[in-house]
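Missing here: one protein chain of the complex. Every other protein chain is in place.
To keep things simple, chains are lettered A and B as they appear, and every chain counts its residues starting from 1.
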Amino acid sequence: MSKRINLDHLGLQGISFYGPLAWIGLLILVGLGCAYTMEHSGHVITGMNNQVMWGTPHVFAVFLIVAASGALNVASISSVFGKQMYKPLAPLSTVVSAALLVGGLAVLVLDLGRPDRLTVAMTHYNFKSIFAWNIYLYIGFLLIILTYLWMMMERRMQPHAHGAGIVAFLWRLALTTGTGSIFGFVIARQAYDAAIMAPMFIVFSFAYGLAAFNLVIMGLYNWTGRELGSFVTYRFRSMLRLFVGGSAYFTVIYHLTNLYAPEHAAWERFILLDGGIYTALFWLGQVGIGYVAPLLLLFHPGTRDSFSVIAGASVLILLGGMAQMYVTIIGGQAFPLLLFPGMEVSSGFADGVVASYVPSMWEVGLGLLGFAIALLIIVLSAKTLRVVPDNLSNRFLDPDHDKTQAELAEERALAQSA
Amino acid sequence: MTRYNDRPDDPDRRRLLGGALAVAATAIAPGILLVAPRAAGARMPTEPVTDAVRWGLLIDTTKCEAGCDHCVAACQTEHGWTDEPLSRPDQDAQWIRKVEVRDPRTGYAFSLPMMCQHCEYPPCADVCPTGASFKRADGIVLVDKHICIGCRYCMVACPYKARSFVHEDIEGQKAYSPRGKGTVESCTLCVHRVDAGRVPACVEACAARAGDAMLFGDLNDPESAIAKRISQIATTRIRADLGLHQGVLYHGF
Partner (left out) sequence: MTRLTGVLLVCVGLALGAVPAVAGDGVPLPMPARGTGDQCVEPTETMRRNHMEYLLHQRDDTVHGGIRGTKYALKDCVECHATPDPRPEVTAHTLYGFCRECHDYAAVSIDCFGCHTPESTASEGGAE
């Protein structure tokens, strides 16, 4: 039995490693096929149109990018806030973060009308555009977290890892602010145009990123049969409670503010009451699957201690997050623009009525490509880099592990008298 | 007493946001010519446009009939956008469309053409990552399709739904009006005509075949017909509250 936690790479060989890898490869091929077809035929084969111009690919892409910054949480907690027990997980946390970001960006780029002009996006900048800022934020984030990873893994550079961790943490806050602001800075759409979008996206990112990271940990340890102690998982559970609660709080505030302003009443009515699929996705998806169910599972004494329940709750958080992105991105566009406040409008181009959007399989395939790329990067990194702790046993992580019940009771009594 | 500037189009705000960035932008975009203003007057076609001129459009909705769409038809003929073979109706281009408006409390109804409003502070140009969406010195908002990457952020940002994305391969374009798959397009205010000293096709058609509800001209020139007219009648801009200071003005509501 190991005497301490060592960082290691996956020792899997043969079919147990290449089998799952082949599935990921297949998903990537299908996704690339969809992207190629979309580029070759044009967006005419997608559900996107001149009113809902950002579709399912953007739901996947923005979700992955938001989750990417959140997946860095664990590294931040270890480096920035000095929590030693998260230190063994910090390198893997940066790997997952980079992987999710690359996956999301790939989807975003492949959905462009002219993906062949990526070099144009790199050489022509309009510095007033949040998108242009984001190009710098994304590329900078990748460079920073890869440097950070190197500093953590290279013994001689380890003294600098703390500083790099702080830079990475501040940069990830800027990055999610930028992503949220893509919507916050749109002045004319009822659903967007709110400064709360940026901090709200940051809290969303904490929840989605940690849920994704928790699933990666559980998945890797299950796959390789390594020891995963309850200490780590229960810590993640506490953080997930906090972040999901925070997401729900921001959602409530966003809608309350809107409800108070009569100018936004129609939009709120659309999302909360009679928006069809968007109302359903909001209540059942974002709120039900994303907030209520995970909170119940993570708090209820009958379920909260089960590893599979915690894994299930993480999956629900991700699904709820996808629903939230769908409601925000597609619902926000489907709701008609307000050209003449207080007036009834009609035209041959769906003025005054909710725009229709039906996702096509090409878009879903392209979106899944993002997840597949992220998974591939995580698996290959875990196989080749020493980023996976060989065990996460409570013996090494829990400072109270070796104390007897009597000692713990004594400490509690001391704390109370203090 | 401090007097707050209550104009929604307060240019100071713009200066705040754009000022520092403008220096960088000038150096970054050598293709954009920055030219000193010169006296108003006819420009040689080989000279760059300047901000001495501000092209604008006045639309009199009292003369615009519901159901009349000669302006739309003229635009389609001029620029060749129409039902594309594969695109669904909601994917087809919409450079200009007729919108019917009715006040549900009073019953007052009117009809108007809606197209790119050629904002002085265009949100599409603000959000465009590459600078493909831009405003020409004379106020015409255009897409430089050579550097448009097809991200559609401008379409999300436009308050008027005035922009279209080309969803499929296009053939048979007009030589003066290039359009192509994967890029965004919108009303050009018939820039090819304006540069040749003519009026936009919609304006011409409205005068020839409909109610002569559209007046095109230089808002900066106090002697122009449009400048004189808007100094005499009440005009409004659509969603004037957004402070975009559009070049397209409306009268009649």
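FYI, a residue touches a chain if its C-beta (ideal position, glycine included) is under 8 Å from a C-beta of that chain, and two chains touch if they have at least 3 such contacts.
Because the structure is a prediction, the values reported are computed rather than measured.
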item	value
Contacts of the hidden chain among displayed chains	B
Residue of B:49, B:99, B:199 or B:248 touching the missing chain in the full complex	B:49
Sole residue of B:81, B:110, B:134 or B:250 that reaches the chain not shown, by the stated touch rule	B:134
Residues of chain B (touch criterion as defined above) contacting the omitted chain	31-33, 35, 43, 45-49, 134, 136-138, 142, 144-146, 169-176, 178-183, 191-192, 195-196
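The working rule: only the chains that are shown with their structure count from here on.
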item	value
Centre-to-centre distance between chain B and chain A (centres being mean Cα positions), rounded to whole Å	39
Chain A - residues contacting chain B, complex	39, 41-44, 48-51, 53-54, 112-115, 117-118, 120-121, 124-132, 135, 182, 185-189, 333, 337-340, 342-351, 355-356
Touching residues on chain B, where the partner in the complex is chain A	17-18, 21, 24-25, 28-29, 84, 86-88, 90-94, 97-105, 114, 123, 125-132, 147-153, 155-161, 163-169, 181-184, 238-239, 242
